[in-house]
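The complex is shown incomplete by one protein chain, all other protein chains being positioned as in the whole.
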Amino acid sequence: MKVNTGSHGARRYVMRRRRYKHSEKKVGASPGTLIYVGQEIDYKTKIRRIDYNEAAYTVENIKRLASCSRPDDASDIVSWVNVDGIHEPSVIERIGQQYQLHSLLLEDVMNSQQKPKVEEYDGSYLFATLKMLYFKPASEELDSEHLSFVLGKNYLISFQEERKADLFQPVLDRIQASAGKTRRNGPDYLLYALMDLVVDHYFVVLDNIAEKLEGLEDCIIQQAAGQDTLTHLYTLKRELTLMRKAVWPVREMLSRLLLEESELIRPTTIPFLRDLYDHVVQVLDSIDSYRELATGLLDVYLSTLSNRMNSVMKTLTIFSAIFMPLTFIVGVYGMNFDNMPELHTRSGYFVVLGVMAVLTVLMIIYFRRRRWF
Amino acid sequence: MKVNTGSHGARRYVMRRRRYKHSEKKVGASPGTLIYVGQEIDYKTKIRRIDYNEAAYTVENIKRLASCSRPDDASDIVSWVNVDGIHEPSVIERIGQQYQLHSLLLEDVMNSQQKPKVEEYDGSYLFATLKMLYFKPASEELDSEHLSFVLGKNYLISFQEERKADLFQPVLDRIQASAGKTRRNGPDYLLYALMDLVVDHYFVVLDNIAEKLEGLEDCIIQQAAGQDTLTHLYTLKRELTLMRKAVWPVREMLSRLLLEESELIRPTTIPFLRDLYDHVVQVLDSIDSYRELATGLLDVYLSTLSNRMNSVMKTLTIFSAIFMPLTFIVGVYGMNFDNMPELHTRSGYFVVLGVMAVLTVLMIIYFRRRRWF
Amino acid sequence: MKVNTGSHGARRYVMRRRRYKHSEKKVGASPGTLIYVGQEIDYKTKIRRIDYNEAAYTVENIKRLASCSRPDDASDIVSWVNVDGIHEPSVIERIGQQYQLHSLLLEDVMNSQQKPKVEEYDGSYLFATLKMLYFKPASEELDSEHLSFVLGKNYLISFQEERKADLFQPVLDRIQASAGKTRRNGPDYLLYALMDLVVDHYFVVLDNIAEKLEGLEDCIIQQAAGQDTLTHLYTLKRELTLMRKAVWPVREMLSRLLLEESELIRPTTIPFLRDLYDHVVQVLDSIDSYRELATGLLDVYLSTLSNRMNSVMKTLTIFSAIFMPLTFIVGVYGMNFDNMPELHTRSGYFVVLGVMAVLTVLMIIYFRRRRWF
Amino acid sequence: MKVNTGSHGARRYVMRRRRYKHSEKKVGASPGTLIYVGQEIDYKTKIRRIDYNEAAYTVENIKRLASCSRPDDASDIVSWVNVDGIHEPSVIERIGQQYQLHSLLLEDVMNSQQKPKVEEYDGSYLFATLKMLYFKPASEELDSEHLSFVLGKNYLISFQEERKADLFQPVLDRIQASAGKTRRNGPDYLLYALMDLVVDHYFVVLDNIAEKLEGLEDCIIQQAAGQDTLTHLYTLKRELTLMRKAVWPVREMLSRLLLEESELIRPTTIPFLRDLYDHVVQVLDSIDSYRELATGLLDVYLSTLSNRMNSVMKTLTIFSAIFMPLTFIVGVYGMNFDNMPELHTRSGYFVVLGVMAVLTVLMIIYFRRRRWF
Partner (left out) sequence: MKVNTGSHGARRYVMRRRRYKHSEKKVGASPGTLIYVGQEIDYKTKIRRIDYNEAAYTVENIKRLASCSRPDDASDIVSWVNVDGIHEPSVIERIGQQYQLHSLLLEDVMNSQQKPKVEEYDGSYLFATLKMLYFKPASEELDSEHLSFVLGKNYLISFQEERKADLFQPVLDRIQASAGKTRRNGPDYLLYALMDLVVDHYFVVLDNIAEKLEGLEDCIIQQAAGQDTLTHLYTLKRELTLMRKAVWPVREMLSRLLLEESELIRPTTIPFLRDLYDHVVQVLDSIDSYRELATGLLDVYLSTLSNRMNSVMKTLTIFSAIFMPLTFIVGVYGMNFDNMPELHTRSGYFVVLGVMAVLTVLMIIYFRRRRWF
């Protein structure tokens, strides 16, 4: 496995700096103050309104916010307002006024550091927020997008951070394509369909991570791993930790939706939400398994290091144990004493060579017996 | 212990790649869309229908799906439809129509990545899914087969992935052999009998894993372990992790069956389900114990490495400590100074040899005292 | 500490093989089929019946099973049937018929791998099973004996695996000795008394393990530990893991007995069961503490190894650092160049000897400063 | 990353000594005895009273305690008494008398070691205490300030340890600046606003810690880490442990406030408290993630050490393996035997030089093959 880190390294650390930030909200600011917390953005907010029922649908790009207001409770048309961009306080505030939303809710819409949660306000609307996750293969890091939903009796407002691609396009396509399930059902089913899309993406991220993990597993088990491998393993574990932090509250959120029996959620939507809940649990189980596997791999790697060290040390010891005695023997006969009888025998030199050969062979046999090589 | 990895290695990694996959469902597809997620299969689905009561039984291989429909509620005959193959959406969909099953249920039947769960639909039928597990000794890996059951008032539909052998044969044999317990009881007891079969296989897998673990234990405690052993230990822990992930939800599923008091489960079946629940808990306890033992073995192995290193280093140090001074001494008398009085004494050479012998003995005594050998 | 492993080693591994086995029940056998799972036994089942009330008692060794049947509900005599041996399906089945016991209950009586549990059948009798534990000092392993109890209105049946000694003798002695608490109370108190005996044995096992742990602690802290010590530590942890697996469900079982308020348990027995529950909790707490201590000891041992390695390496380095320069210097004056002025000075030899002495002293001072010895 | 530890070291340990202290209360003193537990302080307690409603506000520095008493229940003016300094028992006792507070409450106000909690006294007032946290960059340690609140029907008393800066200034500014949310709401909202301020500071501390963690991550991944780095990592983990200990009870405290539905908390304040609760949960999640990341970094660091050791050992072994044989060969021809035919050949010297060159090249090829360099 060859993982490139070079040129991406610098950018990675810049990005991580952002990830670890929690809040840039001025300490002491009044609660409910709208401040955008996230990347700097120069796009303008795009708002699209889709009205549909089983019979028909209309799509409209909204220019003047005044024309976008809370529909009449009696209407049987589902009104989906998709707000693409959460960085303009004035826009968010205006929408909040027209739909009579709580100020804390608006603060949570704009705070891209807000963790996933669901909250019902007086039974008249329900607020849900969660994270879309992407895996960036280059830097091996997760990117997250803050999504919020306001579900009313016959409307749904979805907020997403401005990105190049519109995340919700597949659902819109389904609405346009046919008078299918989405068209027959209310805004609660639409909310489910959008959240299902997000959770499907979690599986894609898991597949990406699993692929990396397999690569590392191959690399470590075939003993081709170096210090880099460990850095990748650490990065993987870190991303799993961060992913868990993002997905865990989604489980809690869905479990509350299922338990609290809000009037805004129709009974026919409940099986779908239960299915979604099961998927999220499955994502969490996989994250935990992967973390365990990564820890296991680390152990394998560390013991590989120890084994390798053992083998290096044995090589050194074998060389020393063979050549130190030999060097000593030849040193003895390099001494300049006048009276050294052996030096003057005819075959002294050859006897010494023979003794040394025997010694070497004995040493080799000894280390073989101890299974050093 | 000798574990062969060679030729199986390649296939193993290919298979694992499949195991870590979560979902191939196209992101954004409408919920309830039927897509088979699993190995590619070219068999055709086989369907077999067994009708039985205490008095009689019939077995029929079904060719035309139209002839297989939901039995009349008043009938006292138990109708067991066994579907062998879950890869043909058209077949699954047709069965769904004839038995009026929810579309999410059908999606779960075909999604071989679906985790075990139980769900009741309006009190009219109950859906349960779990995994059959096999241990493949060659690759030391688990293989899983996705099983689903739909339990109605007087019918049971079982779905299994297409394999060479029919998993449920023993139960069919019992039905055919005698008017025993299965024949006297309803489809809920049949469901129990089939799930009991699956859980019995879990014990077989545990026995296989325990055998491997014992092998590794022997190998490590007798200090015959190498890097390979650790790889096997890691593989074992990984399979235990994956097995836990597959079995844990079964516990939850049975506990829900016991608590929710569905009308589809007769009171006489409850003690059997409680017994099954106890068995699953026992499987989970064993998995946890084995994981702990495996971790303990790793510690033993790592300390063996350290001990071995210590012993290698001692050998090296003893050689160095004995021969370095000796080599130095002979070096001294190899110097070519004109004025070296010792060189010209009669017994100089023999005195030096004696001194070196004494030095060697002292060194050996010293290292003996420090218990280095 | 000197722990002998030699001759017992072989037997140990044979036995462990048995311990890890989960079930030999043929996969696919009908639930409720009676198959003995345990060691092979050639004894015959011994059955003893003790009838007692406050006034009198009788003890009878039963030969013909027909004479042993469920006593009349109205009788005020407590009938205790002790079955010594659970390996003969025909015997167990016959008892089951005469006392009208559920087939799953009989299966659990014979399955020595069954985990501890309690179950009430229709309020007419209560089934409890748990493990007796022994510590075998020779092999440092736990041995377990499968015990089961059936508690009726005025009878108790106890089943135990065949062993040389009768486990329940002390309770029988108390019954015979005096008209004490056991004689005044019902079969529920007798059940308590028997289970109390088992839990008392758990404390004995804990004391044995604690003694071993103290031995290892002394051994490791006084740095007299070798690879053997670690193997013993691992064995100890393994036995603690297995003991926990055997004791944990006993806690659950007693807690259920206390909560469910069965009519078979008289209110006066409740404080005794609560006391027993507290003892089991104490056993579990001790097991957890010991496991933690064992893990702590492992850390101490591993760091001892590192320390020892450090000290070996320092010795080697000191020798090398002193003798390598000296050997180099004497090598210089062993060269055969024609023009080496120092060689021909009068005191050259002695100057070189002096320089080398000074160098050695400097080296020693340097390593002293760095606290290497 | 460069972290200075030098001169601050000494002060740090002195301070830590204080941190680990639990109670200086004389053992055996009567419960409810007022003793200040904290740093020695020579300031005098400052008390400020702010009375406000939507229409107006007054701020008064209180000199005589007698003038500060519990307001009439019927009054619609919110009375906020801020006590700056908790080290004078006489002052605290007097306030307790005038507001009829429980003696245990006063003990908790003065005990700066008291952990966060909330308690309601007879529905007439509510006591809450928590910790303000600061991160001191110089010593890389947390500093905590003990805060307590007494919430009555229309008054709030806040107690803070004496510090140079007044922590609650931003809230006072908001009250003075405009007739905003705080002015329109009751003392319960004021309590929320003050606690929100504290929790906002937790995020600041988290950002500081995250910055340090990023520094250490860079340092360790780029393999520039030394023993110092590990000490910093340890300090960071320790501060995270201590922070968790301070924040965890705040979660419990807010959850109790939300569940118990005290009459002192108006329903309109509940959404704000729920929001605060979510923030605290987010703080705790981040602490846990950081602790995990720190542990992961430690593993990376330790494996870096092992890798480095491997590389050092390889260098040593390569040198030894090349030069030991060569030194032996030249030693052979340094022997002084009379009969050594090679010495007298013309090209003997050059042949030996050639042989040694070839040997060296072979060795280098061998180690290259084994990928040692």
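Note that the chains are named A, B, C and D in the order they appear, and that numbering of residues resets to 1 at the start of each chain.
What we mean here is this: a residue touches a chain if its C-beta (ideal position, glycine included) is under 8 Å from a C-beta of that chain, and two chains touch if they have at least 3 such contacts.
If you're wondering where the values come from, they're calculated on a predicted model, not measured in any experiment.
Taking the full assembly into account, the omitted chain touches C, D. When you scan C:Ala29, C:Ile77, C:Met313 or C:Ile364 for touch with the missing chain, the hit is C:Met313.
Only one residue from C:Lys46, C:Arg94, C:Lys136 or C:His201 touches the chain missing from this view: C:His201. Check C:Thr33, C:Ser75, C:Ser90 or C:Ser289 against the missing chain and you find that the one touching it is C:Ser289. Contact with the undisplayed chain is limited, among D:Ala138, D:Val312 or D:Val355, to D:Val312. Counting over the whole complex, subunit C has residues 169-171, 173-174, 180-182, 192-193, 196-197, 200-201, 203-204, 206-207, 210-211, 213-214, 217-218, 221, 223, 271-272, 274-275, 278, 281-282, 285-286, 289, 292-293, 296-297, 299-300, 302-304, 306-307, 309-310, 313-314, 316-317, 320-321, 324-325, 327-328, 331-332, 334-340, 372 touching the chain that is not drawn. Along subunit D, the points of touch with the absent chain fall at residues 13, 16-17, 20-23, 25, 27-32, 102, 104, 108, 113-115, 117, 119, 121, 226-227, 230-231, 234, 237-238, 241-242, 245, 248, 298, 301-302, 305-306, 308-309, 312-313, 315-316, 319-320, 323-324, 326-327, 330-331, 333-336, 340, 342-349, 352-353.
In this text, only the chains that are shown with their structure count from here on.
Inter-chain spacing, taken between the CA centroids of subunit C and subunit D, is 42 Å. The set of subunit A residues touching two or more other chains comprises 302, 306, 309, 313, 316, 320, 324, 327, 331, 334-336, 340. Taken as a graph of touching chains, this assembly forms an open line, each chain in contact only with its neighbours along the path.
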